[in-house]
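Of the protein chains in this complex, all but one are displayed in their positions.
In this document, chain identifiers A and B correspond to the written order of the chains, with residue numbering beginning at 1 in each.
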Amino acid sequence: MFGNVGGNRTFWIVVAILGACAFLWTVPTIFMVSLSLQSDENLIISTANVALGLIPWPFTIENYVRLLSYDDTPRWFFNSIVVACSSTVLVLLLSSAAGFAFARLSFPGRDVLYAFVLAGMMIPAEGVFISLYTMFADWKLHSTYFSLISPNLALPLGTILMTRFFKGIPKELEDAAEVDGASLWTIYSRIMVPMSIPALTTLGIVTFLWTWNSYLWPLVTAQSKEMYTVTVGLASTQQGYVDENFGRIMAQGVIASFPVVVLFLVFQRYLVRGIALQSK
Amino acid sequence: MVMARSDMAAGRHYRPAGSATSQLSAWRLSRAIQPYLFVLPFFAVYILFLIYPFFKNIWISTFDWNLLEVAFNPDAREEVGLQNYERVLLGRNLIWSFGHNIELKLVLLAVALAAAWGWFRQWWGSTAAFSTAFLALIIAFALGFHPGEKGRWFDGNFWNAVRNTFVFVGLSVPTITLISLALAVFLNHQSRAMAVLRALFYLPSVLSVTVITLIWTFMFNPLQGLIGNVFRVFDAEPLVWVTNPDLAMPSIVIATVWWVLGFPMIVLLAGLQEIPTERYEAARLDGAGLWSIFLHITLPGLHRPLTFVVLYQVISQFQIFGQAHLLTEGGPGQATNTLVRYLYLTGFRDNELGRAAAMAFLLFCIMAVASFIYLRLSSREER
Partner (left out) sequence: MRYSKALLASAGLMALAASMPAQAQTDLSLARFFGVCDEKSTDIKSAVGEACIIEAIIQSFSEADNGITVTELPADWESYYDQIKTSMVGGNAADVFVMHKHRIPEFATIGALAEITTEEYANVGIDIDDFTDRALDSVSLDGKHYGLPLDFHAYLWHINMDLMEQAGLVNDDGTPKLPSSPEEMLEHAKMVKESTGADYLTGFFDGTAPNMRMFVALLAQQGVDPYSGDEVSLDTEEARNAVEAFSALADAGYIDVKIPTENVRARFFAGDAAIIIDGTWRVNANDAAMEQDNVVIENYYIAQHPQLFGESAAWADTHMWAIPSSLKANDPEKFEAALQLLAHINEHNVDWARTGHLPVRKSVLESAELADMPHRTEYRETADIAYYMPGSRKYGAVQEAIGQRLVEHYQNGRPIDEVLSDMQIDVEDALN
């Protein structure tokens, strides 16, 4: 339990209790999947048909068939992936480059600039979204990938995290490289970046989830169906007064989530290890 | 320091052949510029998409700026100075009385006293203690204002939204922190079973906010929801959640905790693995119980990740919008209207962009305090 305290029996009791909790934790997701596999007619009065509604019976895949034949959900999903991935990659690049300079190089004005970045931490995204909205309107750039992605990149937290991380890396490696006459770019890309994979993973996860879930900004900047992200797109079809389409709406939710869930299940080992490694 | 070292390295070993001096100075020059090239891309987006919009926001907040009207006719905005702030913050016939919000005031007074005590006992530096105490007293004083007879706030919904936001943060952050801490402690074990459990707890975090609200709308629904189904098994009248004024906020908190728990859990797990096993063994040799090991080894060892988790959560939960907008639509009444949602409605439903900008600035002011505390706490560690 704590470290290696506790015997084998205790261990399995803990696993059993945690397993029960984890099952409860997944129940809402199971419920969504189950509803998506039942017909709307079946759900109109009660969802508790079999096992409180957790087992989809009578079973049907008609919701999915219908959705895949015409629905925009895959497109919205694609947009979300493009936005979240590009934002993540670019944030990692910008933050690690700036963090490297702040942590390992000395140049006139460094401390002032770093203080300037720290100050930016205090500005929440919502604190600027009105003015960003007017700016993109002036530029006529709303409803583009550019408008969806670029505001995500101004993330002082990323630079601060990377600066702190780089400060903690021992100097010897870098010195050795310098002795060999390596350029700053080589030191950055060959030594610092590979060493900072754990920190980059953490920052990457935070950025990805943040942009993947961002709702307010896409709500005002994505102005056509083609540019909706999953968050805005799904919200646009969950109308308050169309209340007989539980099955379809749930199926939409599943379609929108399925690929990220699979991605997560494939990569989760690396994610957890990435964060865990940070400490070593 | 770095410069000096690199000069040395260059001078000693690896000087390119040819006209040495001119190449060396060119190399030095590029070496002097290079650091700026590394920070330049970041600063470009940082200034363009954060700093400039921040000041533009303040500028907008001094206008009576109708969203649609200004789009069709840029001259339609009218400079109004601080009127938007007045409209948002103040009211008519406001009075100050000691008894108003007395519970909160007492809590804040206690905070101020604790800060003073901390300074007296030299746990805290004078700046930190003084600013904390000062801030607590200012807020306590401000809490005494309320509309008198025939008076009212110009924008009562704003203050209500501020209160709701604080209530939400106050409920969700401790819950998230405690549960993720418990999970991290129990799941901190290298085994396949634990890895699977970790993944299950983390899973909801990858779902999008719209999917979360969708799921929980149907979880909470008394007639067709899962929780209602469970109630009916026991022949109980199902609870009404999202439209019940007492349960609407807890509903949002439950959905949020379920959703975001994974990340703090992982961060704390990573923190746990940083604690050397020798410490546990030593404690065990001393015959310490599990609880005492948790209190004296685990918790202190987690100081850094815990600080990060709490402040990250405070900052991100403060910006709650999606759950309140989609799950409860701010209702019932105004029971779950939050600051960011109200800001959005003011700007895009009521077309009052100037007033919304003023609210955005006020949101900044609140967040600035939270970030300031975070920076103080974390910079203290770096020392």
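By definition in this document, a residue touches a chain if its C-beta (ideal position, glycine included) is under 8 Å from a C-beta of that chain, and two chains touch if they have at least 3 such contacts.
Note that the structure is a prediction, hence the values are computed from the model and not measured.
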{"item": "Option touching the unshown chain, where A:S106, A:S183 or A:Q223 are the choices", "value": "A:Q223"}
{"item": "Residue of A:F77, A:F102, A:F136 or A:F165 touching the missing chain in the full complex", "value": "A:F136"}
{"item": "Per the touch definition above, residue among B:L24, B:L135 or B:V240 touching the missing chain", "value": "B:V240"}
{"item": "Sites on subunit A contacted by the missing partner chain, in the whole complex", "value": "40-41, 44-46, 66, 69-70, 72, 82, 86, 89-90, 93, 133, 136-137, 140-146, 149-150, 189, 193, 219-221, 223-225, 232-233, 235-245, 248"}
{"item": "On subunit B, residues whose C-beta touches the chain left out of the figure", "value": "66-69, 71-73, 76, 152, 154-157, 217, 221-224, 240, 242-245, 325, 329, 331-335, 344-345, 348-351"}
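Heads up, the rule we're going with is that only the chains that are shown with their structure count from here on.
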{"item": "Residues of subunit A touching subunit B in the complex", "value": "1-6, 11, 14-15, 18-19, 22-23, 25-29, 31-32, 35, 43, 46-48, 52-54, 80, 93-95, 97-98, 100-102, 104-107, 110, 113, 117-118, 120-135, 137, 150-151, 153-154, 156, 159, 164, 175, 178-181, 184-185, 188, 202, 205-206, 209, 212-213, 215-216, 219-220, 230-235, 238, 246, 249-250, 253, 256-257, 260-261, 263-265, 268-269, 271-272, 275-276, 278-279"}
{"item": "Residues of subunit B that touch subunit A when the two form their complex", "value": "1-3, 5-6, 9-10, 13-14, 31-32, 34-36, 38-39, 41-43, 45-46, 48-51, 53-54, 56-57, 59-60, 71, 183, 185-189, 193-211, 214-216, 218-219, 223-226, 229-230, 232-233, 258, 263, 266-267, 269-271, 273-275, 277, 280-281, 284, 290, 293-294, 297-298, 315, 318-319, 321-322, 325-326, 340, 343-344, 347-348, 353, 356-357, 360-361, 363-364, 367-368, 371-372, 374-375, 382"}
